[in-house]
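A protein chain is absent from this complex, but the other protein chains hold their places.
And then subunit A:
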Amino acid sequence: MSAFDTSFVRVASERRARQAGVARQGISFQRFLPFLLPVVVIAAWQLGSSLGWISTRIMPSPAAVVVAFWQTTISGQLPNNILVSAGRAFAGLLVGGSIGFLLGIANGVSRLSEQLTDTTLQMLRTIPHLAMVPLVILWFGIGEESKLFLTALGVLFPIYLNTYHGVRNVDRGLIEMGRVYGMSNWTLFRKVIFPGALPSILVGLRFALGIMWLTLIVAESIAASSGIGYMANNAREFGMTDVVVLTLVIYAILGKLADVVARAIERRALRWNPAYRN
């Protein structure tokens, strides 16, 4: 009986050790997993190009894209255009985001302001902002104003909606507590309403970042004389597929970067919330 017991214990502990080993392996495998698909696709793509299955007029080889990256970088063309595009993107985010944020706060807090502006904003929101492109070109030509206007318009609504929603959903009990404990309006906003609305505001920011890049790509392809969108459009005219694909990669990287930053802000600002802690 006791022999059976010890052997059972031994088997169990062996199994536990084996499971731990599997788990350890699982972690390194899982870390690699997200990169599996892109690596396989790029390898197959390079193979197809090298073997002449894919025409370079349709699609450049990955190696050609890397070469284009290198050439445009040392010529200064790529860094300059990235700076121009990023500058436009963040200027638009700053202007549109601030307006959306202020309107969201005002309408969340004040009944009067809400009645005055919310219906109008909800109506404007349903117009696809890119439908404004012809009008914007008529107004501003292809200058900086047109890009700034379109990007600002694009990011305004997601930030507005989420800020408004966030302020509206702050726990009433906490606001009552703040009032009973003698908080002034400003303190109430700073300590209760704004932090309470912040999770929702940051969701709006992440939506806005996606729309920001989208708007900029379109605006720069149609009406610009600099920026990544212009670079892509220019390369198209000369049939330089490698540069066109390069600009796509750059957009992907910039978009991802913006999202990583937004997530980092989220994790820092919402670290009180167990859902954002890791």
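Convention: a contact is a pair of C-beta atoms (placed from the backbone, for glycine too) under 8 Å apart; a residue touches a chain by one contact, two chains touch by 3 or more; residues count from 1.
As a convention for this text, contacts and distances are computed from a predicted model.
Set against the options "Acetolactate synthase", "Sulfonate transport system ATP-binding protein", "Efflux ABC transporter, permease protein" or "histidine kinase", the UniProt name belonging to the omitted chain is "Sulfonate transport system ATP-binding protein".
Residue in contact with the omitted chain (choice from A:Leu121, A:Val155, A:Val192 or A:Ala232): A:Val192.
Touching residues on subunit A toward the chain that is not drawn are 171, 173-174, 176-178, 180-184, 187, 191-192, 195-196, 198, 270-274.
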